[in-house]
Structures are given as structure tokens and as C-alpha cells.
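These notes concern the structure reproduced below.
Yeah, one chain of the complex is gone here, protein chain that is, but the others are all in their spots.
The letters A and B name the chains in turn, as written, and every chain counts its residues from 1.
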Amino acid sequence: MRDFLEKMMLIDRRWIYLAIGLAVIIPAIKSFHVPVAVSPEVRKVYDFVDDAKPGEYIFLCFDYNPSTMAEMNPMAYAILNQAFNKDLKVILVTLDQFGAGMVEEIATRVAANHKKVLGEDYCFLGYRPYPAIVILAMGIDFRVPFPADYYGTPLDSMSVMQGIKNFYDVKGVIEITGGSTADFWIIYGNGRYDFPLALGLTGVMSADYYQYLQSGQIFGIIPGVKGAAEYETIVIFPGEGMARMPYQVIAHIVILLFIIISNVAYFASRKKKGKLGGGV
Amino acid sequence: MKREIPLLIVGISGFAMLIQYFIPTDWSEFIFTYAQDWVIVIGILALPLGIWSLVKANVEKLKVPGERFYSAVLLIGFLVMVLTGLKRESLEYGTTFMTIFTNVLIPIQATIFSLLAFFIASAAYRAFRARSVLATILLLTAFIIMFRFIPLGPISTVNLSAVAWTLSVPNMAAKRAIMMGIGLGATATAIKIILGIERTYMGHD
Partner (left out) sequence: MNHIDWFPRKLGIISLVLLVITWGGVLAQAPKDVLSADSLGAPAPAPPTNVRVIDKPNDAGHGLIIRWDLSADDTSGLKNVDRYEVLRSDAPDGEFISRGIVFRGVNEYEDVDDMKPTASSPNPNYMAEGSTWFYKVVALSNQQVYSEPSEIVVGTTRENLFHWGKLPILIAVIIFTAYLLNFIISAKKGKKLYIRPLAGIDAVDDAIGRATEMGKPILFILGLGTAADIATIAGFTILSRVAKKTAEYQTRVLVPVQDPVVLAVAQETVRTAYLEAGRPDQYNSDNIFYVTAMQFPYVAAVNSIMLREKPATNFYMGLFYAESLLLAETGNIAGSIQISGTDQIAQLPFFVAATDFTLIGEELYAASAYLSQEPVQLGTLKAQDYTKAIIMIIIILGAIAITGKWTFIRDIITIHL
């Protein structure tokens, strides 16, 4: 047994790659449901949207592009579905230069499912460069950077934008991003206009933004695909987040098993060296 | 003079940008954006240097039997993208350039990115061993963070609270400390460059 463990210490890394490869292939062949526990920071985002009354406005900013689509799309779909389910009015915008087409597709698809009408139930403002300037300008009036929406329709001619001037007229802002625009929303958005702000971020980025949660500058975080899966669990919307959880679960279990094996093998080899008087 | 003039340029422009930071006027902002624009211009003007280096190195490798295949692939791909991308309209969806970009380059990039999953496993296998007290703390913290992906019933709820605390408190404390050190180090390096103490970037006659 000890010889086996010692061999495990020096295992060819290709066995590890094979195990990970199988870990991501098996769920593709036979998927299964993963019960997901909801973290407090994700629950706060859900509660914020859930507490809104029908007819209230919510501002969604989808600042990502096809390169981070895999992580961001699930949470975008889940939030938009929840908002339309609650008959909220939605204002959408993107500050990513490659994101406009993608956001338009999401909005059109979800709105069609809920029979929501562009210009009456929601509005997509489109894209403008220089996020900091756009956020500051929207705090004065959405019409300053966006006199017309993505399709060229003047905002003043849309019933959904009647009486809606700036961030003070919406319940809050939820920003979904895989880049640095989160910092702009915190500094120039919440910092300047003090509206409620929540973030949806990639898994790697989210660890850096818990400090803003702690300080109260944001009220919630949706971290990566896991966060999206948690959101879909509460919203009861079977989306891509939940669909990807089996892959994450199995891959993490495999990695944890390998870590445990490597530690067991390490201690076993240390004991053997100790017995032989070789030291560590 | 060959060394003094560049040092003078670096010192004066560095000092000027330092002063600019504290002046909020329009002309100060103009100087800042003007300098930024010039950084972009210099980068673009330097691009032919990079392209020349790449093409030259790979054309020479064409002569070497063992290395000519990949160099040939690179040069052919380079030529194809340059020729198909010459027109301004090439950036619109449906053109040959964008078709190759969308259907070849983006999937290849995603494939390279996906190697991370495998490499994380092998790196974790090698690195997360309880060799010392600090390594053990690292190992236990990694377990807490990774357990949040595994459904463990009521244990998951406790684990999520532990994750939130770990990320909000010790993780943030360490990050802030490292960031302060980085800030001071970057400031010191910048001051050394402005004062001419650090000159290795300049080269020699």
C-alpha cells in the first residue's frame, strides 16, 4: 500500500488530465440535478428584485462580450426572467463595445417569452464608449448619452421612458460584467449618486469585490456560474447555470480527491523516511 | 549628451505628469489626454517593428527542416488575415475575415483557455500538500472555498458562511496589504525613473 502511495506522489500528470477529462465528459453523457445552496450575497440580489412592485423600474447593465458569455449569460437570463415575471419595467444598457448585439438578442428572446413589448415594457439603450462619462451623464439624464435607444427611437417617444429621467427614478442597478466596468459603477455610479448597486461577476473577479459588499457600496454579488446557478435555483428558472453545475461538481470532487490522495501519499512517504532515519 | 537628453526628457515629462495630477483644469486634462494619445500613437508606430521581427524569424525557420512546418502555417495564416482584412468593411459580420476570426481564432482561444481546468488539477495535486503550518492553512482554506461547489446539504449552508467570511476578512486583509506594498513599490520605481536613478530601460551606446 505504501509503495502504491509513493507511486501516487510521482504520478504522471496525464492520469490527472485523463481524470479531469472524464469528469467533464461524463455529465455530458448523463447529466444530473445538483442541489445548490444559496449564499447570502446572491439571495440579497434576488430579494431586491423580488421586493419590487409591478410597474417599478429596474436598470440592468450587461457589460460583457462573447468571450465571457459562458459565465455571464446564465445570470443575465435569470435576472431578466425574474424582472419580467414580476412585471417590472426594465431599462437595459451595455458599456462593452462588443456586447450590444448579444444584449439585444437576450432582451428580445426573453421579452418574447413573456410577451413584453419594446418601448412599453422595456427599453434597450445600446452602447456608448467611455463608461465613466456615460455613467456620470446617465445620473443627470439618460437622454444625455442616449437621446435615442439602440434602434434609433427617441426616448421621449417611448411610453416606458415617460417620467423616467435618471437613476433616482429606478429602484436600483444590477451590473453584470467580466471586465473592469464594475469599478466605474462603484466609483461613479454608487459613489456619486448613491443608488443601490449589485454586481454579477466572473468567479475569478468576484473574490476582489467582497470588500465592497463589506463596506456597503454594493448590496449583493452573483459570483460566476455557481452564483448564476444559485440565482436560477431561487428564481426556479432552469438555465445554463444549473446545467453547468454537474461539470463543476464532478471536476471539483475529482480535484479534491487528488489533493487528499497526494497528502495521504506525502504523509505515508514521510513516515517511511522517518522510520528509515532519513528525515523529511 | 546621448544619455543626458533622454534622461532630461524622462525627468521633465515625468515631473510634469506628476504636477498635472493635482491640477483639475481643462488644459491640465488636455495635457493628460494628449499624452495618452501619444502613447497609443507610439504603440501603433512600433507595430511594424513587431511584424518585421515575427516575419523575419519565421522566414529564417523555413530553411530549417525540423521547424519549417509551423513557421509555414504561421506565415500563411498571417498573409490570409492581412489580405482578407485590408478593407474597412472586413470587420462586419459575414466577411471572410470575420468568418475566419469567429470560427477559427475564437474557438482556438477558448481551447487554450480551457486547458486551465487540467492545469489547475495538476498544479493543485502538486502544490496543496501539508508540508508546513502555512501550507496546511493554505490547504484547509482551499478546501473550504472548493467545498462550496459540492452539495453537502446543511453543511453547505455553514460552509457558505465560512466562505463569505474567508473572502471578506482574511482574504481582503492580505490583498489590501499586498496592494499597499505594490503601491509603494510602484511609486518608488516611478520616482527612481523620473530622477534618473533607474536607467536600465535606456540601454547604452
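Note that contacts are C-beta pairs under 8 Å (C-beta built on N, C-alpha and C of every residue); 3 or more make two chains touch, one makes a residue touch a chain.
Fair warning: this is a prediction, and the values are worked out from it, not measured in the lab.
The chain not shown here is touched by just one of B:A127, B:I144 or B:A162, and that residue is B:A127.
Within the complete assembly, B:K175 is the residue of B:R68, B:R131 or B:K175 that touches the hidden chain.
Looking at B:I12, B:L62 or B:L116, the residue that reaches the missing chain in the full complex is B:L116. Residues of chain A that touch the chain left out of the display are 13, 133, 136-137, 140, 144, 162-163, 165-166, 168-169, 204-205, 207-208. Interface with the hidden chain, as seen from chain B, comprises residues 18, 21-26, 28-29, 39, 42-43, 46-51, 53-54, 56-57, 60, 70, 105, 108-109, 112-113, 115-116, 119-120, 122-124, 126-128, 175, 178-182, 184-193, 197-198, 200-204.
The working rule: only the chains that are shown with their structure count from here on.
With centres defined as mean CA coordinates, chain B is found 23 Å away from chain A.
Contacts from chain B toward chain A in the complex involve residues 106, 109, 117-118, 120-122, 124-126, 128-131, 139, 142-143, 146-151, 153, 156-157, 159-161, 163-164, 167-168, 171-172, 175-176. Chain A meets chain B in the complex at residues 11, 13, 16-17, 19-21, 24, 34-37, 39-41, 66-67, 207-208, 210-211, 213-214, 226, 245, 248-249, 251-256, 258-259, 262-263, 266-267.
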